[in-house]
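This is the structure I have questions about; it appears just below.
The other protein chains are all here in position, but one chain of the complex has been omitted.
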Amino acid sequence: MAKKLMKGCEAIGEAAIQAGCRHFFGYPITPQNEIPEYMSARLPQVGGMFVQAESEVSASNMLYGAAGAGIRCFTSSSSPGISLMQEGISYIAGAELPVVFVNIMRGGPGLGGILPSQSDYFQSTKGGGHGDYRLLCLAPSTVQEAADLVQEAFDLADKYRNPVMILGDGLIGQMMEPVEFKKVINPEDLPEKPWATTGAKGRKPNVINSLYLDPEDLEKHNWKLVKKYEEMAKNEKRWEVFNLDKKADILFVAYGTVARIIKTAIEVLKEKGVNAALFRPITLFPFPGEALEETAAKCKHVFVSELSTGQMIEDVKYHLGKERKVHFYGRVGGMVMTPEELVEETLKIVK
Amino acid sequence: MPTVFVEKDRCKGCTLCVEICPHGVLEMSKEINAKGYFFPFAAKPDECTGCRNCVMVCPDCAIQVEVKGKVSERPKALAEKQVHYCPGCHHGIIHRLVAEAIDSLGIQEKTVGVAPVGCSVLAYDYFNVDMHEASHGRAPAVATGIKRGRPDLIVFSYQGDGDLASIGMAETVHAANRGEKITVIFVNNAIYGMTGGQMAPTTLPGQVATTCPYGRDVNLAGYPIRMSELLKELKTPAYIARVAVYDAKTIVQAKLAIKKAFDYQVKGVCYSFVEVLSTCPTGWGMTPPDASKWVESNMVPYYPLGEFKNPDKGVVKETER
Partner (left out) sequence: MYQEIVLAGFGGQGVLLIGKLLAYSGMKNGYEVTWLPAYGPEMRGGTCNCTVVISEKPVGSPMSKNPHGLIALNLPSLDKFEDTVRPGGVIVINTSLINRKVKRTDVKVIEVAANELAIECGNAKAGNMVALGAFIEATKIADLEKVKEIVSENFKSKPKLVEVNHKALAKGFEVAKGA
């Protein structure tokens, strides 16, 4: 397929369709309305189903139902809406169902604002709703990567029978970049889901459930989930290392939009004689901690930057240990750092 | 002779005043104001009878009229701040009516308003009373908390159709059913405005919105919800009315209904609910005067105006309305 110039939100919607997804359940919220709008126009053209739910609580439970029936489905929302979806997400994780969620993050807490933010890192990587569970969490940095990761997310969700969260922000959602859709999946070619509620014809009834009244059973279930997360950690960690030859004066650690702003800052720093590198986690859960350790060992300073008051930095510190000083620069509330700010902060550190 | 004053830099050029004037007094200027809008001026000042229809209809409170030395005034319960609404949006008119009701009952100092999420999310800046911002749809629950905690206060919520009839349906129905002594102002413009024109639970059959680009299909989305009719079926006593503000007559009726709704709360009688049919010129893709006409020609037939329930009479039959 030829490259098309697309808004991030539209590319996410099209990627889902190309991945064989035909069902979307959602509710309007800025700054991701282009996704439901795109789906409401596109899905009827490909024989799919778009439902505007009465709320995000309802949308996430519609997904719980559809995924339980073995349907490839997804939704998108933005921070306050994702908070409302946590009920469904917790049940979906407990019942081990494959659903893809997209969070185009905006500033909080509460109603907050509508401009870009990365303040839902904790919510997305540490659980979010109640109970001991994790989402597989992917953070794109370009519109092309957003499209690629959405396509992949559906397969990962199926593989692990686990909800997958695509964590983007308002910049990724609103920005246009050239995109190419690399694979097309026909929904009819998707593998069968023998556990789904498709009608108990010639087999024992299937039950989709997260209730275990016997504590021994619930404990067993929880450890089984942990096994799954360990499996994800073994197979699915993804990251990018940028501009690291052998050694660097400073290593930036950042994800999503911030990482690409840093790439511009790295070019400017080069001109100023500072050799800077970037470590960009693509999976936020599982977090690529070992790769980070290895990379950081080659760099004199470590510098985390986020559109939050400091969330991912906790994972960075956990992996690098108490001995290692980790510098931080965050902008919040919808304010976005410029490459110039990052250069200035870097010069303070390396001097 | 009456005199019309236009505060030109408050004007957003919606032309609703020009349309409503029964004597053709007002015309739009050829020059633009500081915001880049054309504004009205009294082209035929001699024709003015001082009816003040232009004052009532101006969503931006940009017009005042002097009659026999008495100048119309901005309601005290309405803040000075200019509203952010699009040109010609009825929110401004409805804000004014709510503020007038508060003024006329002398309750400004004991009223607390609850603002929603939607176009009127910033309503907390527009009323000169204490305000509480709620999360999407939960205004009746927040209002319940305020009223149960401080029953001496007069508590109202101001909500749009997505907020009240979609995500907040449960809170809306249960607050009404518990008979909370609160006043709910429900602004129904058949669309989600703030987020860019998506389908609302009150979007009319066949009406195009950004999430029903082929028109609302009642087989997939159901029929638009008539909130007033739905709530009147609850056994708990209540005051429930539907009004509109598309012309002088309906604005006067709306003013009376909103005042009555607050009055029932002041007297501690019952829950009160006023649905106001409103416009979204931006989301509907119409000029403000055309949008006002569309309310009359397309919304009123589906959403009939009138009192639906009254604490004295119970459910009002259609023939009595």
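So that you can tell them apart, the chains are marked A and B in the order they are listed, and the count of residues begins at 1 in each.
Note that in this section a residue touches a chain if its C-beta (ideal position, glycine included) is under 8 Å from a C-beta of that chain, and two chains touch if they have at least 3 such contacts.
If you're wondering where the values come from, they're calculated on a predicted model, not measured in any experiment.
Touching the chain that is not shown, out of B:194, B:258 or B:291: B:194 (per the contact rule at the top). Annotation: of A:248, A:262 or A:326, A:262 touches the absent chain (contact as defined above). Across the entire complex, the residue among A:5, A:207 or A:297 in touch with the chain not shown is A:5. Touching residues on chain A toward the chain that is not drawn are 3, 5, 31, 114-115, 142, 170-171, 174-178, 260-267, 336, 338-340.
The working rule: only the chains that are shown with their structure count from here on.
Chain geometry summary: the mean Cα position of chain A and that of chain B are 40 Å apart. Those residues of chain B whose C-beta lies close enough to touch chain A in the complex are 117, 121, 133, 135-137, 162, 166-167, 169, 192, 194-196, 198-199, 201, 210-214, 220-221. Interface of chain A with chain B (complex): residues 27-30, 33, 36-37, 40-41, 44, 50-52, 54-56, 80, 110-111.
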